[in-house]
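Apart from one protein chain that is not included, each protein chain of the complex appears where it belongs.
The first chain written gets the first letter, and so on, giving A and B; residue counts start at 1 in each chain.
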Amino acid sequence: MTADSTSTLTEILVGGISRGAMYALVALGYTMVYGVLGMINFAHGEIFMIGMFACVYAIGAFSVAWGDHIMLNLTLGIMVAMIFSAAYGYANERIAYRRLRKAHVLAPLTSAIGISTFLQYFIFLTVSKDTVNFPRYYSDYLTNHHINLGSAEVTYLQLTILGLTLVIMTGLFYLINFTRLGIALRATAQDQLMASLVGIPVNRIIAFTFILGSALAAIAGVMFSMYNNVLVFDAGYRVGLKAFTAAILGGIGNIPGAVLGAMILGLTEALTTLNFGSQWDDPATFAVLMLVLMLRPRGLLGERVADKV
Amino acid sequence: MRMILRLRPYLLGLLGIAIITFPFLWLQLDPDFDNNTIKVRWAPQHGLQFFDDLLPVFVVSLLIWLGIRANRHWHWDQAAARNQTWQKSVAVWDDYWAWVAMPLVLCGPFFLSATGLGLLTNAGIYMLLALGLNITVGMTGLLVLGYAAFFAFGAYFFALTQQHLGYFPWWMAAPLAFPLGGAIGYLLGLPCLRLRGDYLAIVTLGFAEAFREIIRNLDISVAGGDQGIILKASSKFQPLWGLNRGDMCYIITALALFLAVFLVQRLYHSPVGRAWIAIRENEIAAEAVGVPVVQMKLLAFSLSAAVAAVAGVLYGAKDGFVSPALCEFNQSIMVLAMVILGGLGNSYGALLGAALLYLVPEYLKLLPSAIHDSPTLSAIVPTFVSNSLQNLSDYRLLLFGAVMVIMMLYRPQGLLGSARRKTEMRNA
Partner (left out) sequence: MTPLLETRGLSKSFGGLKAVQNVDLRIDANRIVSVIGPNGAGKTTFFNCLSGIYRPESGAILLDGHNITGRKPHQVCRRGVARTFQNIRLFPEMSVLENVLVAQFQHRSMSPLRLLLHTRRFREQEKTSREEAYDFLEFVGLEKYADRVSSSLAYGLQRRLEIARALATKPRLLLLDEPAAGMNPQETIEMVQLISRIRERGLAILLIEHHMKLVMTISDDILVLDHGVPIASGAPKEVCQNPQVIKAYLGEESDF
């Protein structure tokens, strides 16, 4: 994503929004888990990374099984990635967090950091110590075709990312606001004990939150690895950090906030890259984070919650 | 049959884990460069290697587990628990044993090899870091995830200043690094410590990432870029009184560590230390009895940062080389794992954790060559064991991760943590 001289401002903006959309998909996982459990699921970035690798493994397996059918293998690959990420997300919750739900905040957070480190180095040791390239045969199909938007070229991949994110956001909005499951989710977020007393299966709702968030992260993972053409064991940590920052920017626990924060971050990155070069992404992100924390401590859309005394 | 029923959830869990790890362990990615696609290959030797390398770990864990089971039966740690009094934490003098240890430790150069001294010096710097981080994470209960940034800050402050000034030895840098590190900590803590919640964790993490990128990407002539900076000989530790450079590194690190232990322990057993614990246990109540919570948190955090900055100067003076790698996330996680393993809130626990987590893998790394060199050992120890020992150091971070999870689940108070900390971690 380097800014060459031919790219127009519109292209930079579209690039920024696409990145933002991918961050948003990851940020949702952070913010939903925080909303329900009040904990930072530090290992969420690794779930994203698992999704990346699972997709490439699946494509490799399908390629051996029935040859390289781009659309079929990609679609199935994304599905496998979602299933794997969801399984990892569920396993994390089951093994590392469930028993610590009533513990001091530090306990589940530390446990999550442990899981995060473990998964990173598990992939590092078993899959590759180096970067792996996303098979170009597949990604080129989406990155080489584009439509023209005025003077700007918008690739199919960017369109896919934006379209998918839009569909997912709408679905999520509907799910949370208008379904029984959504009501149960919101009830659990507000008061676990009370929710369980009125017959909501709290454990299952929490597991569902993890599974949903993980599946979304997997989609982002696949898109991200196609976008940048590389997979690496610590990609999840880097993107996770960005997405988490996005969640804080928007007000953690707040779903529209996460999307807004992610878009802001994506655009900040695009503009930093344009003006100073991509190596200044991280400092710029950090500067934005500090600025927001100083001006609006609860995030852009976060509400000030009165402490229970 | 009942046994099987009882184990069923565990067996199902294992089966599930086996399924979701299957591709990563037993299959290998095979890029097909001709067609720009990728294939997957059945590669069982891959997964077998993984388990073979971890074999010593499995054996040791099994032994530990059996030990815990046996203890549950015989209760040999109960005697200690019964005599536990809570008054101890108001005692003023609890560092007497450090006075006993000091002469012994300082005599190290007379009976240790150069390799041993080098390892202990590095361990000493990690101990200093663990001690500092423990103030924030252990005593005050605030999570810091980017602690290595302050370490790197100290090291870079030293390296850059000595580059620009003609003469700037470590003993001038260390006293300056302390207030500077503290000031950086204060500035970072100010916006996020006013908020409740875990913002500090993420802000320090972001700071570490940003700091690393900044020193990497500043002009090479300014901060050395990825290559880092080599320090001038005059800035580093110097041989003195017939002691060589390695001895001096060791002795100065040890002295700094003792000084830090004394000061931190004294602070811990003072109204300030009590205020920190009070904040950790119940922030609202602490505020209501007149503890200025924000100031005390800032104090704890700046102090942590200051200790790390001094450790950074010592590291620079010892190694003569600083690079952006000092502020990798792995470093922060390693120090955090040390504090957690040793016992949150207990300075001596942090020291123990640092010593264990640094020295055990290092000595394990040395072990295979020792086995190889000694004819008797190489005759006794089968080759596959020495091979897996050889590879074990690659697995260090994987194991740290696992240790952090297991500690949180089964012994949240750490190795030397008190029962006090356990109940606190279990029921918030």
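Going forward, contacts are C-beta pairs under 8 Å (C-beta built on N, C-alpha and C of every residue); 3 or more make two chains touch, one makes a residue touch a chain.
Note that the coordinates shown come from a computational prediction; the quantities given were computed from them, not determined experimentally.
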item: Identified contact with the non-displayed chain, of B:M3, B:A233 or B:V289; value: B:V289
item: Candidate in contact with the missing chain, chosen from B:L29, B:A173 or B:A278; value: B:A278
item: Residue touching the undisplayed chain, where the options are B:K39, B:R245, B:R266 or B:K365; value: B:R266
item: Residues of chain B (touch criterion as defined above) contacting the omitted chain; value: 85-87, 89-90, 92, 263, 266-267, 269-272, 274-275, 277-278, 281-282, 284-294, 420-421, 423-424
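Operating definition for what follows: only the chains that are shown with their structure count from here on.
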item: Mean-CA-position distance for chain B and chain A (Å); value: 29
item: Of chain B, residues touching chain A in the complex; value: 13, 16-17, 19-21, 23-25, 27, 29-32, 35-40, 46-47, 50, 137, 141, 143, 145, 191-192, 194-196, 198-199, 201-203, 205-207, 209-210, 212-214, 216-217, 284, 329, 333, 336-337, 340, 344, 394-395, 397-398, 400-409, 412, 424-428
item: Chain B contact footprint on chain A (complex, rising order); value: 40, 53-54, 56-57, 59-61, 63-64, 68, 84, 87-88, 91, 94-96, 99-100, 102-111, 113-128, 132-133, 135-138, 140, 237, 241, 244-245, 248, 277, 279-283, 285-287, 289-290, 293-294, 297-298, 307, 309
